[in-house]
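After the structure tokens below, expect a handful of questions from me.
What you see is the complex with one protein chain gone and the rest in place.
All chains are identified by letter, namely A, B and C, in their written order; residue positions are counted from 1 within each chain.
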Amino acid sequence: MNTQLCDHADEAVAGIEDGSTVLVGGFGMAGMPVDLIDALIRQGAKDLTVVSNNAGNGDTGLAALLAKGRVRKVICSFPRQADSWVFDELYRAGRIELEVVPQGNLAERMRAAGAGIGAFFCPTGVGTLLTEGKETREIDGRTYVLEYPIRGDVALIGAHRADRMGNLVYRKTARNFGPVMATAATTVIAQVREIVETGEIDPETVVTPGIYVDRVVKEAATA
Amino acid sequence: MNTQLCDHADEAVAGIEDGSTVLVGGFGMAGMPVDLIDALIRQGAKDLTVVSNNAGNGDTGLAALLAKGRVRKVICSFPRQADSWVFDELYRAGRIELEVVPQGNLAERMRAAGAGIGAFFCPTGVGTLLTEGKETREIDGRTYVLEYPIRGDVALIGAHRADRMGNLVYRKTARNFGPVMATAATTVIAQVREIVETGEIDPETVVTPGIYVDRVVKEAATA
Amino acid sequence: MNATSRAMSDQGPLNGRGPLSKNDMAALVARDIPQGAFVNLGIGQPTLVADHLPADSGVVLHTENGMLNMGPAAKEGELDPDLTNAGKIPVTELPGAAYFHHADSFAMMRGGHLDICVMGAFQVSATGDLANWHTGAPDAIPAVGGAMDLAIGAKKVYVMMTLFTKAGAPKLVPECTYPLTGLRCVDRVYTDLAVFDVTPQGLRVTQTFGTTLDELADRLDVPLLPAEA
Partner (left out) sequence: MNATSRAMSDQGPLNGRGPLSKNDMAALVARDIPQGAFVNLGIGQPTLVADHLPADSGVVLHTENGMLNMGPAAKEGELDPDLTNAGKIPVTELPGAAYFHHADSFAMMRGGHLDICVMGAFQVSATGDLANWHTGAPDAIPAVGGAMDLAIGAKKVYVMMTLFTKAGAPKLVPECTYPLTGLRCVDRVYTDLAVFDVTPQGLRVTQTFGTTLDELADRLDVPLLPAEA
């Protein structure tokens, strides 16, 4: 189905259901889909599982979603930061679940979901707390842990530019998790700074082809 | 170690040892590193295992390498073509081994080698001749086959343009197997049409970063 | 992304006609491809489907050698050795195209992102098993290409084939005798004589061309269900 161009972030996040697993792009603020998170807060879906590298910074964006009590569980690599007080308080109060996943496994498990891989043997975290209880196997003299895909019902990602077919390009290290998350969710929603005519993005430079992108909305700040 | 810029394809393929596994890029002629294969023929390494999508066309390139009796085994997805007579004759005479791998598994198994994945459960080929005897597992109601990495001692790939640090860009569907093979071999040798100064390739468009590329040589036809 | 399914109730102008030509079959498949679908057309006969897609179909063609939004075959003067389809035929690029490497291309297929693939076949079984890569002949050189990946990867797998071999043997069979490409992967079979949906209840004949359900039932060794009212 062709990518839907939305006039507003509220239109872009319509229909996200309670209990959804939501992949949220960004590494710190780079690539963070701030407008979409704000729209999700207005939209009201609750009991969410959020998959993201961090667990919110300051009082806005993901932190604000957490503060509203909409998130049941966070799957991330690095929740604890200087300004992660919203998450910290919820966690210490036992009001939010946490699954810590090594950053590369977080990316690779989402890649597996998008690539139709059922599970994979990974050397990361062998012998550590984070792989306790997981199946292991020795292959060619090295020990690996079996890791399973992480799938999203929805992905919210930030990109730099889209064309009208939903082809996306990113900018510098804001690329980070966006391209992987775009492959791993049933409904993929991208906020971008600019929407150009189809044909204006060089086909050699497309990072996320439109096949992965369901809805696109232009950032409010630049609208 | 910095990428080595070679003056001639013979210099680029120096040191390839008998018994090596050689990954050869290209899909048909698109992306085929013809100069490097010709140089490998002159270089003389034998008892090779060649991993490539096809098993040679006509009488040149890979077919010529096969005709010289240098190749012990071919691992590929599609040996049989209208002009694969060199391979066909060797195969029918029992003078070459063949491992047929579904095209996506060929790519994914090399990706796994480059990405440090020990093995992966893949749905392709379940219940077919090509996965007979392989370990299977049901995950979430679907059957998968366990597939192992394919590593190369050497990769010979064709790209469009390199900078002096070995960053590569490809052109159109000639990209095909090059980027994956570049991650999966100990020594990666690229032939390109053009070598530009470092800084002249937009960092957003690099497909194979120089970290993967050991030697670069400019195509003879365009030298 | 999920393609919205076009209604099958309109049986179209071909219904009741004699056996279909390859071009008629291609037109029939093209008519059933939903607006905006992402589609892979196999090497050979399925390639013809592209010629019958309306200009405003919004259908995006994937080629497994690393491209979305592939255009028609290249004409004289447009030939570019760097731009071919999976059959190594020179093709063209449409606006909005994207290139990617082989691992990404097959991840796209295997991950279930393509709406439809259309493939040829030697045999299809009553339960949707597909045999299309290997005749099983002892002197045949096996070559699979991307067929197994496509068979298990696309959301819908459509087969285009004649219903009988030149020797008159049925190609829709109780069980495939040729080596399999994929298990229970075919959703619909377009043939010169009829269209069959593979359903949990069995093979359903949704259209016939110059023949009848009863005649087909006589000639095929598989149970057939009539089209739904």
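The criterion applied here is as follows: a residue touches a chain if its C-beta (ideal position, glycine included) is under 8 Å from a C-beta of that chain, and two chains touch if they have at least 3 such contacts.
Nothing here was measured: the structure is a model prediction, and the numbers come from that model.
Enquirer: Which of the visible chains would the unseen chain be in contact with across the whole complex?
Expert: Result for the missing chain's touching partners among shown chains: A, B.
Enquirer: Going by the contact rule already stated, which one of A:Thr49, A:Asn105, A:Asn167 or A:Thr187 would touch the omitted chain in the full complex?
Expert: A:Asn105
Enquirer: Which of B:Gly25, B:Gly178 or B:Gly210 sits in contact with the chain that's absent?
Expert: In the complete complex, the chain left out is touched by residue B:Gly210.
Enquirer: Quick one: which of A:Asn2, A:Thr21, A:Asn176 or A:Gln191 touches the chain that's been left out?
Expert: Among A:Asn2, A:Thr21, A:Asn176 or A:Gln191, only A:Asn176 touches the chain that is not shown.
Enquirer: Kindly note down the residues of subunit B that lie in touch with the hidden chain.
Expert: Residues in contact with the chain left out: 1-2, 111, 113-117, 163-165, 167, 183, 198-199, 201, 203-204, 206, 209-212, 214.
Enquirer: Touching the missing chain, which residues of subunit A?
Expert: 27-31, 77-81, 87-88, 91-92, 98, 100-108, 110-111, 122-130, 160, 170-180, 207
By our rule, only the chains that are shown with their structure count from here on.
Enquirer: Would you identify the chain whose Cα-based centre sits farthest away from the centre of subunit C?
Expert: Centroid comparison gives A as the farthest chain from subunit C.
Enquirer: What's the distance between the Cα centroids of subunit B and subunit C, rounded to whole Å?
Expert: Centres of subunit B and subunit C (C-alpha means) sit 30 Å apart.
Enquirer: With chain centres defined as C-alpha means, what is the inter-centre distance between subunit A and subunit C in Å?
Expert: 34
Enquirer: In whole angstrom, what separates the CA-based centres of subunit A and subunit B?
Expert: Distance between chain centres: 33 Å.
Enquirer: Which residues does subunit C have that touch at least 2 chains other than itself?
Expert: In subunit C, the residues touching two or more other chains are 67, 93, 99-100, 107, 109-110, 153.
Enquirer: By the touch rule stated above, which residues of subunit B touch at least two different other chains?
Expert: As it turns out, subunit B has residues touching two or more other chains at 108, 122-123, 170-172.
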